[in-house]
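Note that one protein chain of the assembly has been removed; the remaining protein chains are unaltered in position.
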Amino acid sequence: MNPQLSRRRFIKAVIASSVAAASNSGFHSALAQDRSRGAVERLISINVNGQTRRVDVAPQETLAHTLRYKLSLTGTKIGCNRGECGACTVLIDGITNYSCSTLTHSVRTRAVKTVEGLQASDGTLHPVQQAFIDELSPQCGFCTPGQVMSAVALLSENPTPTREEARQAMSGNLCRCGAYDHYLNGVMRASGQNS
Amino acid sequence: MASFDVMPDVQLYQPVELDDALRLAEQYGDGGWVLGGGQDTYGWLKDRAKNPQAMIDLTGVEGLRGIRETEDGIEIGATTTLREIIRNERINSDYSLLAQAAGRVASPQIRNVGTLGGNLSQDARCWYYRRGLACYRAGGNLCYADGPEAMNREHAVLGASRCVAVSPSDTATAMVALEATMIVASTTGQRSVAAEDFFAGPDTHITQMTTLEPGEILTAVRIPSKWAGKRFYFEKVADRDVWDFALVSIAVAMSMDGDSIAESRFVCGGVACKPHRLRNVESAVRGKSLSDENADAVAPLASAGTKPLNYNHFKLPLMENLVRRAMRG
Amino acid sequence: MSDYKLVGKDFTPPDVIGKVTGKAKYAEDFRVDGMVFARMYTSPMAHGRVTNIDTSAAEAMEGVIGILTADDVPAVDAPNAAILTNSPAYIGDPILAVAALDEKTAEDALAAIKVEIEPLPFVTDPLDSLIAGGPNAREEGNIYARSREGSGFKTIKWTKEQIDEFRAGTEPTGEFVNEWSYGDLDKGFADAKVIIEENFVTTGYAHMSMEPRTAMAYWQNGTCYVHVSAQSHTFWMPGLARLLGIETKDLVMISENTGGGFGSKIGAYPIAALPGYFSKKIGRPVQLRVTREQEYYMGSARVGFQGWLRIGFRADGKATAADLFIVEDIGSNATGGDASSAGGAISMVYDPDAMRFRGVPVLTNTTPRGAQRGPGQNQMAAVMGPIMDKAAKALELDPVNVRKINAANNDTTVNADQHGVTSAYLEEALTKGAEMFNWTERRQQPKRNGSKVRGLGIGQGYHSAGATGFDGLIRITPDGKLHIHTGIGNLGTYSYASTSRAAAEVLKCDWENCEIHNGNSEKHLPWNSYQAGSVTTFTHTRTNYVAAMDALRKMKAIAAETMGGEPDDYDIDGQRVFRTDNAAQGMSYGAIAARAIQLGGEYSGETYPDDINEITQRSVQGLAGSGLVGVAKDNLPQEGTIPGLACAFVEIELDLETGKYDILDYVGIAECGTVLFPAGLAQQMKGGAVWGMGMAALERHVYDPSNGLPANIGYHQCGIPSYLDVPSVTRTDAVGIADPQNPFGARGIGEPAMGCSVAALTSAISDALDGHIFGRTPVSPDMIVNHVSGRDQSFLPLQTNNF
Partner (left out) sequence: MEFATYKNDVWGREVIRGVSWDLLWLVVVAAFIAIALHAIYAATQKRAAKPSSEGARVTRHDTIDRLFHWVMAASVFALLITGVLPIVGIEFAWLELHWIAGIALTVIVLFHIVRAVFVQDASEMVITGSDLKEPFDDAKKPGKYSAAQKGMHAAVTILTLLVIASGIVMFAMIDTPWWERTNSLSESTLGLVFFVHGISTLALIGLICLHIYFALRPEKLFYTRSMIKGWISRDELDANHDPQRWSPDESS
């Protein structure tokens, strides 16, 4: 027998079966009064790469989806969409996040930085980007934007990491080509500690 | 089978007051999904294997976050991130066991947003269950992971009852070892429950990992001063050193009386559906010193009462070895 | 030969910048007006027959644009993969697709579609199919043998006794379908002092490239534009055109960047044609984003082996005879023979006096298989690592020396016909590696420290590394720039760029003055080989060389025609053509190009050699009149196998109590002739090392035999090595002796870079465990813990696709 019903669930089932099922639409129609309790609106502003962008965001939408599909910031890649590869890594208030596993609504009051936001206004590459070029860090490049963002976050917090610290900090980014060594070389170079 | 990949329709609430969150949890009951860092949420939803009506995001509730001193130890808010725990001075100096365990969770990005509450109450990782199959744990009427040919390397060797999934949480073992107390709130009030009783096995809660009822929210974890600064041992053996869950892990807290162990807590992860206390080891080591000889003497007790499945009998020597390592000087 | 200006020097490939800034576009990053999003419904059943599809509810949904089923696309003969199928043969086989205005709606529609499938018998382990009474993975049979004489289904069953004997480690006596041999096997074994006999398993596993195989297509005026994730480019086009039922002239293929392939995207795969058919049906551009799980299903996988090997060695360590038998797990489709290649690898790397290969490729209802980095060679490398150590121990020889005495050299002969090699210096590689690694000193160090024990391993890798007969196409424009057109895919090895430099080297052009054209067939690309199999370097330094030589000939001819004298009176440098006897008299490349346009004919590509491929011909036609065109087919002489070789030395510290090990040091030495691009070579050697580490320790297919479900469908379960599972520093170097059959002496290295790594690791694990041979990849911590604690392993001998 399946104890799939807890007490509350059982009582709910009773109500549902004796009256009428409280349908999804029923919940939605009750939204207006829920707003005060934190129900989200669709049209929101988010701060991406220093710019405030107005965008229509579904409640369940992930940041990776918003960036790629709504804001055309396709530098952020979706490798697995499950937080298992790191290709979608972006910075939120300076900290690395998997944007595939972050709700866009949760970054309304925070600063999002993607790989597109690293270059200076005159086009100068971020030191991490330059170092990754100099060390020929990327291979296929699909994981690279995520690797760049993890390295940027590390160096902003710890400008001269040891190689082991860099390895730990970068460890949430997979690279199927196996370019880890060259990425670490890039991080060390970007920190001014030439490998 | 569709291999779904994007978030389906689901309502989102981002309350800023705990009371609102509790009312929402009550209102939605089973259809509500309480959200911390979300790292064990979005996969379920994207797969459409779980279909809640609403997500209740707790991360905006200020009171649920942070690490505070209490009269007897510390209190950690449920939405405190693992990152904050790993970096907290007090935890590192007095409860390094927890910092170590939290430091071995998943990957940096997941630790950056993953919350203590979420890590403690995360769902089982049995691959059959995660595929969305209607097994016992999903309300069905059989276990796919315990068939004659089932692939169950990562499953339970202890405490199975129909379901053979294991507790995947790294911090859970540490919390049981530290004799933490969970603070659980609902619209009808607050209760506190010992960490050991917070986690639930399939014999009583086959569809849940904890004793949390729908409508209840884990708000904080209190760690008593009893074990502050004591001797700790943590080790997690996993295939990969990032992302992967423990094949077997161990969290040990020992209070020493001179050279000998006055009291201890040995807790294994990855072997049962909840953190598994090695009580026979605990009583065997009482009064003993840390040494290779004593380690070898008590290690075999670790696997007492185990019942391996097709592919997981390696967990028995592994449990013994981890106890051995904890007991070395 | 060290006076090259470009060859052997590092440079920044032009696409790197886009990769670090996020501007590099992959198939999924393109958007066109009116584009809709497609999603696939894939088979939930390991083997079955679709009996009914009800899409009515989905079609009624708002935002759903259309549905594509197997009836809308061409059928193919089993066991080849179809674009969509009504006869699924593995879990994940695509059955239909839905297009909608957005991805969520497409998935909502999928959830509303009802597909009824009648189940058929299925099997996930080849031996379970081979045994009498066992199920067949396909209704047509359980074997699909491909050979030159003809390919086809067969049904082969072994008796239970034969299976049991095979499991017990004795020579298989069951029926097989492939065989080749050379030399006198009996004499070889009679000459041997030590004979080693082992059975082994190398479990197949998924490629899992970072970029799922997304494709997007639309039609304009009868031309199909396809954005696709492809590891080759022009080599893809005939196959893709065939899949789409069009001619290559009606196809524009765009593949600017590709997020990894590793063999899984060499040639056009069926799903790449799905958006083309869908777009035609609904009249809108269609993008199909493949999910990670689907990428596991249809993203190809390594062929698994269940095998048996007997190999004999003379007292001095020389291999005298090898007898190899392999049951191949070829998944639900059929692929080229990994097993035969494995035999070929033995004949190359260990060069026994006599050898026999026998094999039987068995279909299973697991994901389709294809080439994966060193297909066959690297499975064999993994098996041979500890076997060579066992031989060394039995012969009381140093493990390096046993490998050296057998190492591939210029006299090595390979395969059944025992043909020669272009050149080979594996002994030199071993010497160099042993020195860099301090092999001799390390062997003296204590092994045991508490629960930890050190293990040293040596590995060798091989793959044939070159092809001929492809085309080169370059152009010099009146602005003096050298344009190198390349149809090589951009996979991330940068060989599209490093081989392009061969043309610049010949024409003595500054690299800053060169422009590479690639990634889009509208950019007039020549017929080039696949970007795989370690072939690009050898093959396309040659094509670019012949194209550049063609341009050089034409430049001299134009100079002679313009300034008098004979072409031979002219030479080039500084991007000028000038008289050898009077350097002041000459023309800039720009002027030559302008003159070529005036002269027309072959100079500006109005005419071209008739032996070039039709794709190259059209590209030349497109470029005609825009400058001086150099175009030629690679007809340079070539004889023998072109070997890519590598060796690796590794030290691990294995914890007997946890079964985990750390890799303390790794040295990989490439033997690939002249080094074309040092940083790129290091990348390949290090990336290959990581792949070897994954194969040795982590990656495998796991299937539940009772229902056919795959356990490892995502990145998490597949266990791709992370930063923390590989050493922080890997050291690499190269032998660097030029190959005589390449104008620059270069050969490829991509696959051997991995083979040497997996072999070194299996060797080191065995060394740490006092010579114990698991005879299996991967070796996971549970296996080590079981072995150390004296427990049986959880699986049957030779069982595969299991934990």
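Going in written order, the chains are labelled A, B and C, and every chain counts its residues from 1.
Criterion: contacts are C-beta pairs under 8 Å (C-beta built on N, C-alpha and C of every residue); 3 or more make two chains touch, one makes a residue touch a chain.
This structure is a prediction, so every number in the text was calculated from the model and none was measured.
Among B:L45, B:A101 or B:L133, only B:L133 touches the chain left out of the display. Seen from chain C, the chain kept out of the figure touches residues 44-45, 117, 119, 706-707, 709. Although one chain is not displayed, its contacts with chain B can still be listed: residues 1, 133-134, 139-144, 146-148, 150, 160-162, 200, 203-205, 211.
As a working rule, only the chains that are shown with their structure count from here on.
Shown here, the protein chains touch in all possible pairs. Centre-to-centre separation between chain B and chain C, using Cα means, comes to 42 Å. For chain B, residues that reach two or more other chains under the stated contact definition are 5-9, 107, 241-243. Residue numbers of chain A whose C-beta contacts span two or more other chains: 58, 81-82, 84, 168, 171. Touching chain A in their complex are the following residues of chain C: 10, 12-13, 15-26, 28-29, 31, 102, 104, 208-212, 257-262, 289, 291-292, 491-494, 679-680, 682-683, 686-691, 714-716, 720-724, 726-730. Those residues of chain B that touch chain A in the complex are listed here as 5-16, 20-21, 23-24, 28-31, 38-39, 42-43, 45-46, 53-57, 59-60, 83, 106-110, 112-113, 136, 139-141, 206-207, 213-215, 241-243. Within the complex, the chain B residues that touch chain C are 1-9, 48, 107, 127-128, 131, 144, 147-154, 235, 237, 239-244, 247, 310-314, 317-318, 321-322, 324-325.
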